[in-house]
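All protein chains but one are shown at their positions in the complex.
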Amino acid sequence: MRGALFVLARLARDRSALVGLVLILVLGLAALLAPVLATHPGDVFEIHPAKRLQPPGAQHLFGTDRMGSDIYSRLLYGARITILIGVIAVGASLAIGVPVGLAAGYYHSWASDLLMRVSDIFLAVPQVVLAIAIAQTLGPSLPNVILALSVTYWPWFARLVYAETRSLEKEVFIESTAALGASPLRLIALHVLPNVASPIIVRASIGMGFTILTAAALGFLGLGPPPPTPEWGRTIAESREFLPDAWWYAAAPGLAIFLTVMGFNLLGDGLRDVLDPRIRRAGAAVRTSAVNADV
Amino acid sequence: MPMSELLSVSELSVEFTTDRGVAQVLDRISLAIAPGEVVGLVGESGCGKTTLARTVLGVLPAGGRIRGGAIHWEGRDLLRMDARLVNDEIRGRAITFIPQDPWSSLSPLFTVGTQIMDLMKWKSPRRGVTGTRGHWPALVRGYPGARRRADREAVLDVLRAVQIPEPERALRRLPHEFSGGQRQRLMIAMALLPRPDLIIADEPTTALDVTIQAQILRLLRDLVKERGVSVLFTTHDLGTAYELCDRVVVMYAGQEMESAPTDAFFERPAHPYTRRLLDSLPTAGGEIRDIPGEVPSLIGPPPGCRFHPRCDYATAECRARRPDVHAVEGAHRVRCYHPVIAA
Amino acid sequence: MRALALVLRRLVWFPPTLLGLLAVTFVISRVIPADPVALVAGETATPAQVAALRSQLGFDRPLPVQFVDYVGRLARGDLGTSLYTTRPIADDLASRLAATIELTLVAMALSVLVGIPLGVVSALWRNSVLDHALRVITVSGLAIASFWLGIMLQLLFAMRLGWTPLNGRLAGFPPRGVTGLYLVDAVLAGDWAAFTAALGHIALPAATLAFPALATLVRFTRAGVLEVMQSGFVLYERAMGLPPSVIVWKYILRSALTSTVTQIGLLFGILLAGAVVTETVFDWPGIGTYAVNSIIRSDYNVVMGFTVWAGTIFLAVNLLVDIAHTVVDPRERMS
Partner (left out) sequence: MSEPRAAPLLEVVDLARYFPIRNAFGLRTGSIRAVDGVSLAVWPGETLGLVGESGCGKSTLGKTVMGIHGPTAGEIRFAGREIGGLGRRERRSVARDLQYVYQDPGASLDPRWKIRRLLHEPLQIHTALSRAERQDQVEAMLREVGLPDAHLDLYPHELSGGQQRRVGLARTLMVRPSLVILDEPTSGLDVSVQASVLKLFRRLQAAFALTYLFISHDLAVVRAMCQRVAVMYLGKVVELAEAAVLFEDPRHPYTRSLLSAVPVIGGRRVTRDFALEGEPPNPRDIPTGCRFRTRCPLVQDLCAVESPPLRSTGGGLVACHFA
């Protein structure tokens, strides 16, 4: 635990990472306290056609949608969906990708090459394309979106861990600890994994943002959880019909997505500098590998 | 300021801001070089010798700031001259540079010829005084054909002088096709081409094997003596200083301690630090003597003479105020209250 | 030599990876869904019709046999027919490919021509106001959902200000021409009216598509330039008094570009992915819209065909990236 507090303290000093941390906390609180914060908790399911498309005002902070439901309340509950998708999809991708990458990276055998070729196949197609195909086949629903995202995102982690493990292997301290008599298992568990952990954490954070964007895209294309689930992407799709008059209808969910993903990206950048001791010592040396690895 | 001096650094102080505080890297350094003189700047890592060399070249690393002092070049203070003029007229023309690491000093993506001719385009001795009236932006300014052909001949001559095999073909090859020793010869050639008055060589042979180092030291000494070029040569290896230099200056923790003609420096060192330094050189099987204590941090360095915490002769004076320059004999000077004068 | 090897290795792995992709799409289309035939037949079909379709399509045969047949037909370019347009999917995709290529190329040009100079400038004037502003823009560029950005641009420029058309690729008839890229054909034909019209239509979608790619390129170029500025030859050139502009725009940029070229290659893939969503927002008649519309109508085979095409284009792009990389970096060519 002491390590985590130490990281948090360092993060607090990096202004942009701090902003990222705050944004994510706001998202977390919004999701957690949705029932309390929402002005019209019922509107997640109830509709009031009479109050259709009212502009933002005292009664309805972000106005009402085409069915007269309060947009602000639905956004709060929508935060739960977003976090749920992000956490489970990235979690699953990590659970599959990290061991695959680690094993393939450390034990070079035909099996490891095969694993990497399989991940290449998934990386050969833009994630959103495969996710669409899977989501469409399984039918639009929350679990299907999560499955589609997990199946298409684990290769990113596998590829990252594979690359980090291979480059780590050439490090002198791995060779020297092996020469000291350490067994391969000990090397992986106590030396390779901790050194691979920080790029994974950084990628997980940026990956959360990326997954949320892709999930919103699926929602927008009608492949996300069906109504009345207050999914942000779908809300934007619904709003198009009523533009430009009901501008708030499209602006609010889009802004929610933007701030959330921005939070994870900023946190990811901050973590990259904090977690890598050599970076801290070398001052502003910029690690380009992580910058282009994703998107 | 006697005209016999080509370069005269006086009371130069340089600071570096680091995340742990401000480091006083140079403390009122004074150093003079006469025309044709090869001066060695010797000291252990962190003593400031590279910072001094780079300050004269005007390429201080980020975070470095000159706090005081002057660098007179033929009577004019480089620190107060117009920056563009110094960059056009002095840097790479009157004063040239030989880097330490031959492997990274040439761009891997351009042929050796392109990079040398680029240097010649701006720094050729045949290029008249440019002044600051450059009407065309540098990027697009042309390279007159006649001068380019003359410059190319000069390049081939110097490449032969530094014993680069097949100079014609060498110009068309990429830097990674040359060995460390050959690359350093290229650097020497590029330093000589603008017919400089002074070459600043920052640890030019540190990255080389001993037999290659010997060849390079010999080549450098022959060429500079032949052309009467003076050299400011920084090194942490006392042996190379002994080989190359007419005079040696030793620095410690940002202060100059002693300056003497080479033979006097090595046979009759007067400063306690110089003596300890020469004593700690490994000798055949004998007892190994080191210097107790550690080099002080330059963030809040010790007052007065910065060697006093580790010096056997240290007294109250040494801790209070930096010693003045004490003339031992002829050009042999030492900055110490208790110099050890040989009988 | 090494360049050849790199390309050959990429070519050697092209078929197996593609075959793997086909296997994945086959699994998605035939294995995952409970009853693939029902999906293909659509909700309105009666059980009898479904049974007839099953034997007609050969879905009753063992999976491996179906797979071989599936790959065989794909090899002949037969992606099956679209339930909606009743035309062979391959033809639909082919006719729409030019639109997607044009959109992606314009977006690519935009992000490269704007992104790289901005990246260089923000590296040279590090921690200046400009640098901080650019960092905020690039971080947000990576955080904006492209479909939402598209809608917001439509809202502002098309609806409120009326500077550009709301969507679509061209109001009138496309200019005659061989490339299928309206902008190019218009220029070739000297038809400036069509050119400005086409430009107006492509402006917003290209900007939407380009923004995240631009953000990535600025960040990447900035990091590349910062790294090159630490290198030994930059110090040497500064010490030898070479004009700063020569050092920056010849030596530093050239070094930073070698790594940026691979990044530009990767961008092409990202732009292709983005095109799917962006085209839908702007009703841009490319393969993206075609694929998405077929989703809504669960015009099943189209999605599979599209996935295969996207994968193939993507793999081809990676191949081009390798070749470009070796062209840019002379060391690759020489060793």
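In this document, chain identifiers A, B and C correspond to the written order of the chains, with residue numbering beginning at 1 in each.
In this text, contacts are C-beta pairs under 8 Å (C-beta built on N, C-alpha and C of every residue); 3 or more make two chains touch, one makes a residue touch a chain.
Just so it is clear, the structure is predicted and the values come from calculations on it, not from any experiment.
Interface note for the absent chain: among B:Leu281, B:Ile299 or B:Val325, the touching residue is B:Leu281. Across A:Glu46, A:Glu171 or A:Asp245, the residue that sits in touch with the chain not pictured is A:Glu171. Counting over the whole complex, chain B has residues 44-45, 179, 181-182, 209-215, 217-218, 221-222, 236-240, 242-244, 266-267, 276-278, 280-286, 288-291 touching the chain that is not drawn. Not every partner is drawn; the one left out touches chain A at residues 171-173, 175-183, 186, 191, 194-195, 277-278, 281.
Throughout what follows, only the chains that are shown with their structure count from here on.
Listed by label, the chains touching chain A and chain B alike are C.
Centroid analysis (C-alpha atoms only) places B farthest from chain C. Highest inter-chain contact count (C-beta pairs) belongs to A-C. Between the Cα centres of chain B and chain C there is a gap of 53 Å. One inter-chain figure worth recording: chain A and chain C are separated by 22 Å, centre to centre, where each centre is the mean of the chain's CA atoms. Those residues of chain A lying in contact with chain C across their complex are 16, 117-118, 120-122, 124-130, 132-134, 136-138, 209, 213, 216-217, 220-223, 233, 236, 239-240, 243-244, 247, 250-251, 253-254, 257-259, 261-262, 265-266, 269, 284-288, 291-292, 295.
Across the complex, chain A is touched by residues 13, 16-18, 20-21, 24-25, 28-29, 32-33, 39, 126, 135, 139-140, 142-148, 151-152, 154-155, 159-160, 212, 216, 219-220, 222-224, 226-227, 230, 259, 263, 266, 269-270, 272-273, 276-277, 280, 291-292, 295-296, 298, 303-304, 306-307, 310-311, 314-315, 318 of chain C. Remark: chain C residues 231-233, 235-236, 238-246, 249-251, 254-255, 258, 329-331, 334 touch chain B in the complex.
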